[in-house]
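Just one protein chain is left out here, and the rest sit where they should.
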């Protein structure tokens, strides 16, 4: 199986040659890959070097790999250049509309914008209180605020849609 | 639901009166009972006293309760005096024939008895090596050895039947 | 005062467990209280007794003095330990305990009150000859207009701080007068939400400042000592993240340490202090130091002082509360070796440190020589949004600062938590920074000179390894999804289910 894997804008051609062999950009590695405790922790031996990685689902179908304390965001596409849908991606579209979802359960302290407001990347949209901290949630892009679904005083669940920027 | 629960030969009439209430021999306790981490570890608040118990399946459908480092072996029967079959009991019959099963995987060092041998309680039947120790497995009762299924040098799996005493 | 034998711990999380452990090791019985969100929490299981005190929000449970005092009476607890946060710095609670004939394991109500209002505290210590940072001392309830008027006299940059506050909540930095009105509004709003008190005061921002604090112990007879300092300059948004003892800025300058320590003791004595407390100082690069505030309670970062002095601070608190003398004199206090604490928080360092909640499915803590973990979670615990984000405190001790840093690095690499995001990668980066290793940092270091992305530059990276892992995981997921769909088509027999369940429970 051949994949194109992008890490921090750099592409790697990764081919799984069989159990225990992987090639990266044509270089063949001996690989022993195991998940630990049935958790998303992986032990990887690459030519004898021992690595431990914690892998989470990222946004837009990416995988977040934490390796020796560093984060790598990976996009994996299969050989026919079709994006591989990894399970459990977060529901923010890559382009078009951005839906702001609650990153954790909490209490809406303030909705800082009104429906139809024009916002710039970095503008505060919502202040959410959780774990005794007030967190300012900012717009990831320029756009227009639509579909505000929460108001100050509301409790929100994790991943609950709060408003959109289009 | 009413049960007769026997701990170390003493009987307790335990009635589950509803969520949060249990009576033992007519005395009613406020009880908050929860399993921890989905494990056979239980947190029990009885009239405010906090107890933590580790519960394992014992032999013959009993439950082994470890509470503050002490072991209690419990037999639970339901109200119609019928023994409650708890899941996963070890397959040794209460009376009649005793089947000796390997308590852990290992290597048979020696079968100390022959088919038909008359043995007394405490006689060594098999020497099993595991975890770098030689373990002498003794007869739990007087009887006659039958159906020897292993010989020196055999590897055995956990719970594999090795011989019987009838 | 009293010879109590049962202690109610009016707190939750790691600090409740810390206190329960200390009580157990002294043969004291313990009583836990818990909110509806905490029935599964460790402190409920570790205590001898445990009683529910209400719904999840703190104001309905851990802040309910009435309910907690009821539990104390019902259970026969002779003393209450408040931990930190919640009711720990509430003078009315200390007073209510005294009125109910229950020993409050902490200072007298008068000392909490005097130090609790930051403005009063400053006035008190100034009267005792302790230097303070220039700011609006006197009254704590100045209006916005008054604050705007006095601000230019103090000079910019300055800080807005919550009068009732602590932990960076309700704190704002002001660079110029123009931005002050909106910052006053947000500071007051946050202070009101956090402490039920929107009052704020102003304080000059000491530039290049280090935050260094002294641990105080004082018994009922007035014997007052310090256990040396803790370096707490590594903060983010005024939240401490990593502390060490001793401070690399003081290091082996014993004369400087004793001078600061003597002033700290003087400040504590100014309010007739008893029990454990902490005097916080700002220190500028010329070694001028200013009283910042006193925390009239056990501090989150107390373990590093324990590790270098060998004094068990919670045990001392219990001794003091029983009316006994301090178990050591100032001369007997020796700092040996070096200790570092990393606060492991449930927050995402790669996403603006947003808090992270969820089910902890795996919790594998580092162990081995010189490593101590004070934790309140376990595999199977649900981290809720109701309380603060501290998962555990990872503390290491070494013979030297260098050894402690290397030990902390290996401990962070070993630490595995699955289910919530944590700031472990942040700590790993900090510990690789040349400036940190050189001990050359101030309270602005994290915000001004550090970012995870910059920190990542120049380090050895492993993008190829990451690419391999990610691809193998994605490949496995794709295969498994296909497999699961295929399997779902078959009927799952009852007996397979049961035998699977049996296996899990044997």
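The letters A, B and C name the chains in turn, as written, and every chain counts its residues from 1.
Note that a contact is a pair of C-beta atoms (placed from the backbone, for glycine too) under 8 Å apart; a residue touches a chain by one contact, two chains touch by 3 or more.
Here the structure is a predicted model, which is why all the values come from computation and not from measurement.
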item: Touched by the hidden chain, restricted to displayed chains; value: A, B, C
item: Residue of C:213, C:374, C:388 or C:464 in touch with the missing chain, whole complex considered; value: C:374
item: Option touching the unshown chain, where A:8, A:32 or A:97 are the choices; value: A:32
item: Hidden partner chain, residues of chain C it touches; value: 17-18, 21-22, 24-27, 46, 303, 306, 310, 312, 361-365, 367-369, 371-375, 378-380, 398-399, 403, 406-407, 409-410, 414, 477, 480-481, 484-485, 487-489, 491-494, 497-498, 501, 504
item: Sites on chain B contacted by the missing partner chain, in the whole complex; value: 1, 3, 5, 7-8, 10, 12, 14, 16, 22, 24, 29, 31, 33, 37, 39-42, 44, 46, 49, 51, 53-56, 63-72, 74, 76, 84, 86-87, 103-106, 109, 129-135, 138, 158
item: Touch list for chain A against the chain that is not drawn; value: 32, 34, 36-40, 43, 45, 48-50, 52, 56-57, 87-88
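One rule holds in what follows: only the chains that are shown with their structure count from here on.
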item: Top-ranked pair of chains - ranking by C-beta pairs in contact; value: A-C
item: Inter-chain centre distance, chain B versus chain C - centres from mean C-alpha coordinates, in Å; value: 46
item: Inter-centroid spacing, chain C versus chain A (mean Cα positions, whole Å); value: 30
item: Where chain A touches two or more other chains, by residue; value: none
